[in-house]
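Please see the structure below; I have some questions.
What you see is the complex with one protein chain gone and the rest in place.
By letter and in written order, the chains are A, B and C; residue numbering begins at 1 in each of them.
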Amino acid sequence: MTGLSPTLFWLMVAGYVTAASGLLMPTARLTRITGAIGAIAGGAAGLSLACATLWTGESLTLAAPGMIQAAGGLALHLDRLGAIFLAIISGVAIPVGLYGGAYSASYEGRYSTRWMALNVGAFLISMSLVTAAASAFTFVLCWELMALSSFFLVITEHEREESVSAALWYLAMTHAGLLALLAAFYLLGSGGADGSFAALRAGAAQLPPGTRHAIFLLALAGFGSKAGIVPLHVWLPRAHPAAPSHVSALMSAVMVKLGIYGLLRVGLDLLGGGPAWWGTVVILCGAVTALTGVLYALVEDDLKRLLAYSTIENIGLVLLGVGAGFLFRSLGQPEAATLAFAAALLHAVNHAAFKGALFLSAGSILHATGTRDMNRLGGLVTRAPWTAAVFLVSAMSIAALPPLNGFVSEWLLFQAFLSGVAHSQASIAGLLTIGVGALALTGGLAAATFVKAFGISCLAIPRSPEAEHAHESPRLMRAGMLLMAAYCPLLAVFTIPVLATIIGALAEVPGLPAVPAAFHAGLTLHTSNGVAAMSPVAIMAVLAGTLVIVWMFVRVIAGRPARIGDTWGCGRIGQTPRMEYTSSAFAEPLRRVFSQLYRPAADTAVGVARPESPYYIQSMAYRTQLHPWFQRAIYEPLIAAVERAAAWTRRLQSGSVNAYVGYIVLALVVLLIVVMGF
Amino acid sequence: MDVTGIVCEAAQAVLGLALAPGVVGLIRRVKARLQNRRGAPVWQPYAELRKLFGKDMVVSPNASWVFRAAPFVVFGSTLVVYLLVPAFITPLPLNAAADLFALVYLLLLGTFALALGGLDPGSAFGGMGSSREMTIAALSEPAIALAMLSLALGAGSTNLGEIAARTIANPLAALSAGHVFAFAALFIVMLAETGRLPVDNPATHLELTMIHEAMTLEYSGPCLALIEWASWLKLTVFFTLAANLFLPWGLATSLTPAGLAIAAVTTVAKLGVLAVAVAVIETRIAKLRLFRVPELLAVSFVLGLLAVTSSFSVR
Amino acid sequence: MHLFLIASLVGPWALGAALAAVVRPYRRWVGWITVGVGAGSAAAAAGLWVLALGGTPAEAGPSHLFRVDALSALVALCVTLVSAMSMALGPGLAADDGNDPRTSRTFRAYGSLFALAMLLAVTLNDVALMWVAIEATTITSALLVPLHRTRASVEASWKYVLIGSVGIALAFAGTVLAYFAFVTVTAARSHTLDWPLLTSVAPALNPGLMRLAFVFLLVGYGTKAGLAPMHTWLPDAHSEAPAPLSAMMSGVLLAVAQYAILRWKLVVDASLGGAAFTDRVLLALGLLSILIGALSLVRQQSYKRLLAYSSIEHSGFICVGLTFGPAGVFASLLHMLNHALAKSTGFLLSGRILARYGTTDVAGVRGLIRTMPVTGTLFAASMLALMGLPPFGLFVSEFLLFRAGFLTGHVWATSAALVLAGIGFVALAAHVLPMIYGAAPAGVARGERGRLTLVPLVVSVVALIVLGLMVPRAIGALLERIAGGMAA
Partner (left out) sequence: MDDVFAQVSVLGASGVLIFAIVVLWRHGVMAYISAFRWQSNVLAALTAAVAYFGHDRDLYWVAALMVVVKGVAIPRLLTRLARRVATSREAEPFVNTATSLVLAGLLILLAHAAARPLLEMSSAPTRAAIPLAIGLLFVSLFVIVSRKKAITQVIGFLMLENAIALLAVLATYGVPLVVELGVFLDAMMGFLVMQIFVYDIHDTFDTVDVDALNRLKH
């Protein structure tokens, strides 16, 4: 296998460059075709590169010292940790390329699909390079190129005010993150090490603890703003929905994961772990992120924004695992740490699968109905059966329902926390117990959220003419969706090899043990501490068997065709969509339960026929709006403070030339006094 | 798993399905008596099932295949759950394949499917029922998780068979604080999950207070039979869990005729006791308003938390 | 050879100015000649660059009147490039650009003189003559500010000339003080005071006096460099001047002033036997400039003033970078080059935008990308470059600049600069994105006009991208030579 990986690398690059070259194609159709082929080819090459690295352990190293010599040149080194994320990127790139090939057609004539093709290619390639970057400058450069290309994709529909402001939020937050990252890397290098990761890794040990803590917190903030850690996530629910759906899939399923990658790279690999409170901080971030994400997803009526919030939730779950890993590692429980990290990474992989499928199907719904407002959807299961099927499967996976893949990783997370609770002193055990509670509540709320998402938008009677005349999406999009959705059961079936690979990658990290044999035991998944065992395959088999038996049983004793009869509604004749439960209504009970958090501003407008009597009601409109706590608590005060400072500087530029000369005199006098001080 | 294992599981499935209606019948009977009614005989539910399977099914024109598939999923998942529970013998072969957490999520699978089934016909009641059902399910998750966690901590394993075995091994564990708290927490959750008073009133058909009934409003014939049966089985599952995880005595640890006989008797007895207890409770207390339910679940969450923390102090 | 190069660097501009002044009425070929002049002197600057790479400073004229070392070559190249670009986009080339001949002639004549003065400032060897040249830049450019006579432009030009002259006068006071220090150690009085000599005797100069001199010099040249709090003239002048002039002032006039400051800093450091004092003062002023520049972007209504304030911010970066040791000097000179390209491009484009939309209000400009695809794209590119995003050069230079800050232990100062840079970034983005995107207002014509004039802008944007993906060997070597000079 040796020597193959550079070839694969260049194949990947070539593929994505081909995708980007859609910019130059004479016709829009060719643009789409090259875009699709390039993305698929690049993805395939990238996937095989990642697998080669993961299985043979052979790591790719490339360097271009000539490029930007001033900054130490560019250096690439793909190790197993990076390969996991490269695999995620590439695995998602293939179906997304397939899907986008048809989906982007809907933009032709309105917005430049060539520009879109260029940026999709650049986005894929820069993400792939981030996983292989081996020096601070290379990392930051690819990181920013990734941000920039995705920014242009977010603003694809650039005539809509909404997407402009979304893009602005995205740009601002991602740049704030970049500044934190720059500071972190500079501090890492403040020992005099040059920018290469190897040197930083070596130098990190000698840094004073204060600096190490600062680096970790900066990295957490910087990568958190990309991963969508609450409260740095504000851009995410704005930007992901604004982008074209296949790009939303890329951003939500893949890009945010690179935040996790960065955190692991810096916190675990370069810094080599830290004191227990690092893990504690991450766990708390994770819990807050997961709960905030799912709670806002639950009450969201915009389908794509709901999915974006649920991405935040899942990042929270991943962080719970990562934090537990840091914690156990610092407590000298390497086995448990491995378990936690593995659970986190597995969940990252799984989330890529089902969130990608969800966004693709949401894209098909948007494509079919032209609306993302769930209160205007419905009845798609009969009109767009494939889309609905994909949606259902991925919704079940993300709701962690057995026997699909989401369940497996959440189960592992539970096990990781359990082992932590079992083997650490009361204070930490208490924290972990809260973590378990958060995990469980998140799971339950996620189930409710996706019952709503699927039930309201795909089932029952269409709530609008658009939904009434919805159609199934073209073949290519269907293929992409189905491939993406197929990952969910496949990942469940092949959990054990995947997990073994992940743990093999983790074994490269200093301080974590090599692969615990327990994970290899056939079809059943044993936690390394022998506390628990679970076999997704067996559950799948037993469930299937039972269903078949029950079905046959019913066929035998009650095999009569069903009669069609109107839905019962207290005797009223004929049923209209207006009588259905809406998305807002579905979430109402939980909205009330958590009203302290939501602070909903609801108003009900009642139009009466005759002013003198309030009983002849003609119309009734209920409108509710949330005022998210992070806006209230953090962003509004921050913006206000900057505005105040700005107002002060405006007063400085008063327009009076006398004042201006006065400033000069003042500067002169002050400096003279300073000089006398010397 | 070998042939005997399959036989055991199959036998347990059959027994569970056979017992479940009886349990509900007993509860209804006792309630009726406590309310000074004569009430229906204990085997009334069996008759209901027979009747429903005999009728043919009416399906709303709005409903899709999801509506038809849901009852099978509900029934199937509940049955699989029952296959995990040490009802008569322990350990069961399936215990190696799915543990406490898997059990919780399998139950959630049923709830999920039923909620979708409720939404599909597009009736307001279905939507209302699904919404409320999911609300309660979501809010009860943490309590269940913590209760399970404390059980697992006590037994050092999340394997149901293991837990039961450990408690058999050292009976004192049954009296430990964690054990008791966890039992209380699980009991409250059980009331919520199986739609009993004070959370939901299985007997009501007053639309605005219905939860479970509202979801199943559109179902009829065999599908309704499956759903009803599944919900009874779910109740039995929780009873069995409560009985055999906390007081596992009598469970057969080996396949001896005597042991099996004892197991059967004790299990049925425990179910009876719990049924009576539930009946008593349901006659004593009134139904809570929907928005008081979270408070009840919060109580059970705290109980679960106490259960877990008390296991720290043991260390 | 040296003489020829320097002559062909400076001379053509005098020629162009004379021609523009003499030929009446104005003819378009005069304009084209000034463009050619720009190109020619740019070529000469490139030649000097190559010489400077060789390490031997080019000297010429009686008693080495002119001297061009690496630093001079760098700034000279910036000046010639930007001036040539401004000449190519200035009034008086196209028949239908709606400028009367008088306007065109004034622009060509004084524009050439302005460029001439800047080039003299960086090539003259004598410190006092350099001062004379810089003062001349004030006069020539001030006369151009009210090219299209409006109340605002008259006001701006008065503020510019008064504040500029006062500041530059203080710089002369500083020069005199330095000369005083000089004559007290070397009896030779009538001797001209040129850089090599000054540097050679610097260690002997009285430190107290040199500190005093540096304060005057810093305040004086700092006024021209747009350092807060002496920056107040800059937003007015740069926003009211015609776009090509704004490009020259914002792009390179600031650089020339920075050049003077850097030169003097070296001398003063040599006499103080250390950079502690000058670094501290420069750092303070630089941070203040970044603060005021960034915050003034937040609630700004005019896009030309946006660009002007961003110049103040970047001037602050350059100034701060100069205090970060050799690596910092390398970074901030690279930043000077990048900023010259990006900012002049931005200003020249703002001229096109103003011509199309007829307003300098940010709120009045929407949907550039639709109305003027090429201009909009280029504007977006130059703005992203100014925000310091890859693949543009400013990303690299800012990365290096901040890294140098951390490596030299200025953790807190650099962190503050980072935060302020972030504020400036967001503010600029918040104003610029809606201009580029969004729905264009009704009644604004669509399509590009005068495509030919876009060519130089495209070239400079491409140059920015090249600088962002690789610092060419030639540039890197030159900057290293300069930075090496700092270290020594």
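A few comments on the model shown:
Keep this in mind: a residue touches a chain if its C-beta (ideal position, glycine included) is under 8 Å from a C-beta of that chain, and two chains touch if they have at least 3 such contacts.
On a predicted model such as this, the values are computed, not experimentally measured, just so you know.
Counting contacts over the entire complex, the absent chain touches A, C. Looking at C:Ala17, C:Val166, C:Ile261 or C:Ala483, the residue that reaches the missing chain in the full complex is C:Val166. Per the touch definition above, the residue from C:Ala20, C:Ala60 or C:Leu193 contacting the chain not shown is C:Leu193. The omitted chain makes contact with just one of the residues A:Leu331, A:Met579 or A:Leu672: A:Leu672.
Shown as candidates are C:Ala109, C:Leu212, C:Ala340 or C:Ala404; the residue that touches the absent chain is C:Leu212.
One chain is missing from the display, and on chain C it is touched by residues 126, 128-129, 132, 135-136, 138-139, 142-143, 146, 149, 151-152, 154-159, 161-162, 165-166, 169-170, 172-173, 176-177, 179-181, 183-184, 189-193, 206, 208-209, 211-212, 235-236, 239-240, 296, 299-301, 305.
Within the complete assembly, residues 650, 653-658, 661-662, 664-665, 668-669, 672, 675-676 of chain A touch the chain that is not shown.
Heads up, the rule we're going with is that only the chains that are shown with their structure count from here on.
Chain contacts here run in a simple line, from one end chain through to the other with no loop closing.
Placing every chain at the mean of its C-alpha atoms, the farthest one from chain B is found to be C. Measuring from the averaged C-alpha position of chain A to that of chain B gives a distance of 35 Å.
One finds 44 Å separating the Cα centroids of chain A and chain C. With centres defined as mean CA coordinates, chain C is found 78 Å away from chain B.
Residues of chain C found to touch two or more other chains are absent.
Multi-chain contact residues of chain B (touching two or more other chains) are absent. The part of chain B that touches chain A in the complex is made up of residues 53-54, 56-62, 64-66, 68, 72-73, 75-77, 79-80, 83, 94, 96-99, 101-102, 105-106, 108-109, 111-112, 115-116, 119-124, 126-128, 130-132, 134-135, 137-142, 144-146, 149, 152-153, 156-159, 207, 217-218, 221-222, 225-226, 290-291, 294, 301, 305, 308-309, 312-313, 315. Within the complex formed with chain B, the chain A residues making contact are 378-379, 381-382, 392, 396, 399-402, 407, 410-411, 414-415, 418, 421-422, 426, 429-430, 433, 436-441, 443-445, 447-448, 451-452, 454-456, 459-461, 524, 531-535, 538-539, 542-543, 546-547, 550-551, 554, 557-558, 560-570, 575, 577, 579-581, 585-590, 592-593. Interface residues of chain C, counted against chain A in their complex, comprise 158-159, 162-163, 166-167, 170, 208, 211-212, 215-216, 218-219, 222-223, 229-230, 232-233, 235, 277, 281, 291-292, 295-296, 298-299, 330, 334, 367, 369-370, 384, 387, 389-391, 395-396, 399-400, 402-403, 405-407, 409, 411, 414-415, 418-419, 421-423, 425-427, 429-430, 433-434, 436-439, 469-471, 473, 476, 479.
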